[in-house]
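This structure is in structure tokens; I'll ask about it shortly.
Missing here: one protein chain of the complex. Every other protein chain is in place.
Moving on, here comes chain A:
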């Protein structure tokens, strides 16, 4: 390999990465631009345009966002905690125990990955109604807590844990639960982190199911608040919409920037591609 070829390769790589990066950041940059300038500058880029926070104030006042944020926070926490609990136990069983019907059951779990959640909306609604949970936060969460994807992912990770570690712990007299707690879970941390990110961002952004199953301000998440800005009959105020969008996705963006290194690494280690 000759040196010039190598550097040409490098230049190409770097410039392509920059180009893609710019393309990716453009919508976000536009959102920031419109959100902090008066509406008159939505489509005009004047560097000296006056800055304003008025759009955020307007957006904040258009819906009870404080309550919505609390609801979304409760919702994603509840879903994630239940998913971890159920997923860990199920994955442990599938990975390390032999019992009749194991492969059939596992195939059923995998089947869940093939079913679009949207086509189950009516059935889920009926179930929630029978449980008398319509218009509650648990009703938004329940259909998602037994996650086939989570079980699958954790099972694959648990399978990669060397049997020797398991056996050594057992020789030391650890119980099954003890082994799970002390051996498997610590080794699967990157998977938990990666899966947690996917789950939180997915449920943070979920719109249709929460809208359908809830009716009141006390139970609705931020996405429902956001939808109030899509007023097609009267023209779209981009500056206010973008302010609201930044506001609602802000916590996720900030969390991602803070934990960026861990997330990227955990994705690489967990092997999600």
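Going forward, a residue touches a chain if its C-beta (ideal position, glycine included) is under 8 Å from a C-beta of that chain, and two chains touch if they have at least 3 such contacts; residues count from 1.
We take it that contacts and distances are computed from a predicted model.
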What does the UniProt entry say the missing chain is called, choosing from "ABC transporter substrate-binding protein", "Methionine biosynthesis protein MetW", "proton-translocating NAD(P)(+) transhydrogenase" or "LacI family transcriptional regulator"? "ABC transporter substrate-binding protein"
Contact partner of the left-out chain, one of A:125, A:176 or A:256: A:125
Residue among A:204, A:229 or A:263 touching the omitted chain: A:229
Which residue of A:134, A:185, A:198 or A:252 touches the chain not shown here: A:134
For chain A, the residues touching the chain missing from this view: 39, 42-43, 121-122, 125-132, 134, 208, 211-212, 215-216, 224, 227-238
